[in-house]
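This is the structure I have questions about; it appears just below.
Of the protein chains in this complex, all but one are displayed in their positions.
Coming up: chain A.
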Amino acid sequence: MASLENDQDTILRSSIDRSLRHPVMFFFTSGAAWLAVAILLGIVSSAKVHSPDFLSHCPWLTYGRVFAAHESALVYGWGCQAAFGMIIWLMARLSRQACRNAGIILTAGHLWNLVISLGVIGILAGGGSGMPWMEMPTFTWFPMLLIYIAIVIGSMVQFKLRPSGHTYVSQWYLMAALIWFPWFFASSNLLVRGFDGSPLGATGVNAWFHSAMLLMLFAPVGIGMAYYLVPKVLGRPVYNYSLSLIGFWALAIIAPWAGLQKLAGVPVPNFLPYLGAFATILFAIPAAVAGINLLKTAVGDLDTVNKSPTLRFTVWGLVFLMVFAFASVMLNLPSVLKLTQFTISGYGYDVLGIYGFFSFIAFGAIYFIVPRVTRREWLSRRLITSHFFLSLYAVGGIAVITLFGGLMQGVGAENLTAAWEDAASRVQPYAVFTTVAWCFLLVSNLFFFLHLTLMWLRLGRRSSHPTLLTHEHATSPHGPEGDIDNAGPAVH
């Protein structure tokens, strides 16, 4: 009887996966394509920092436009779409409800890509707003909000209809992100673009929005996904479940206050930037609580962590989360804030958050989810390891180099008696390294995109054996012939 229940459970879960196959695969593959676009633009914009004449003849490719397009493609093309894919799949799984509006989600996903494309082209054509992470022209934000609602409304309904009883911590995180995103996205855009307020006020709202995207969308979705993946793949309960709830509520209380530290020294009420710095430093607590809790869960079975593509990415994403937490503290101490405010370290912090922490967990999630929704196994162990190592070293390098380089730049800028040019030229070697690192990321993402596209085309391995990152075919419990199609003809 236990076995029958188990089978029925498997059938339910596989039917949930089946129902979400097209929207999830669409979000992941188009997100990966946007990631490639973002990286290309990142290479160009980073190259301009150390070689200002690079591609400077073309007004479409001036630094201000390319950098803004790079960030928008990274945040809205890749980050948001990866988040959407994770949210709709995980919420359906945890609420044990099959998706009933896949067609609407898929249509909305196409529209999202259309709006982001128009927005990025708008930036390159010179229509950018000049506000970080809100760069896309004004016509984009309201459609984006409507499309977002069309994508996630089903997940909210699924949460409402979930079987009564336990609510897992990942659902808390996902619900928080689902509610927070429309709140801060709509209010920021209304305040900045809708009403004719003071430009200084708009700058403050923009700084808050920038922080909210990281701490109130990417952080909860990434942490929520990690809380699912680590225990699930290891088959071990979360180290301390109560701690995970404390971490969630700490994030919910702290995150909305962060962001205005960007305005330190600006003639806004003095308490605002320091309140922002206070909250951003405190963000380290929920981040570290989630990181430690899951890393403690993972260290019990490092062998599995090492072999599973999902866990390798997820666990390193959690390590980056710890570094991100540390950087949140260090960059916002009042004495350091002065130094780093106008330097490349802010960019390093963003890359650390969105690529180091969030994207690594998103990659982990993709390596977990895609075989389930396509019913095919990943084709190549080597493609996965190449993707992993290139990403790990490049992102780690960018994070360390820009954070440290920003500090050096800040020390130079503080020196009154030296020309500003000296401070700017201190950035040169770090900028060269960043360009090289983005090139490595481009290669790594091409491997990933190729692999994902093959999976999308249902060209994955038909096998009951997972693709593990191990060389030991001979000692594999599945025998040396792990790649053979042994599932028999498909039954639908």
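Methods note: a contact is a pair of C-beta atoms (placed from the backbone, for glycine too) under 8 Å apart; a residue touches a chain by one contact, two chains touch by 3 or more; residues count from 1.
In this text, contacts and distances are computed from a predicted model.
K.L.:
Any idea which of "ABC transporter substrate-binding protein", "LrgB family protein", "Mono/diheme cytochrome c family protein" or "Transport permease protein" UniProt assigns to the chain that's been left out?
P.N.:
"Mono/diheme cytochrome c family protein"
K.L.:
Of A:T10, A:S56, A:N306 or A:S425, which one is in contact with the hidden chain?
P.N.:
A:T10
K.L.:
With the missing chain put back, one of A:G31, A:P137 or A:P231 would touch it. Which one?
P.N.:
If we include the chain that is not displayed, A:P231 is the one touching it.
K.L.:
Out of A:F139, A:W183 or A:Y241, which touches the unshown chain?
P.N.:
A:Y241
K.L.:
What chain A residues would touch the chain not displayed?
P.N.:
Within chain A, the residues touching the omitted chain are 4-5, 7-11, 13-14, 17, 231-244, 261, 264-265, 267-271, 273-275, 277-279, 281-282, 284-285, 288-289, 292, 296-297, 329, 332-334, 337-338, 371-372, 375, 377, 416-417, 463-466, 487-491.
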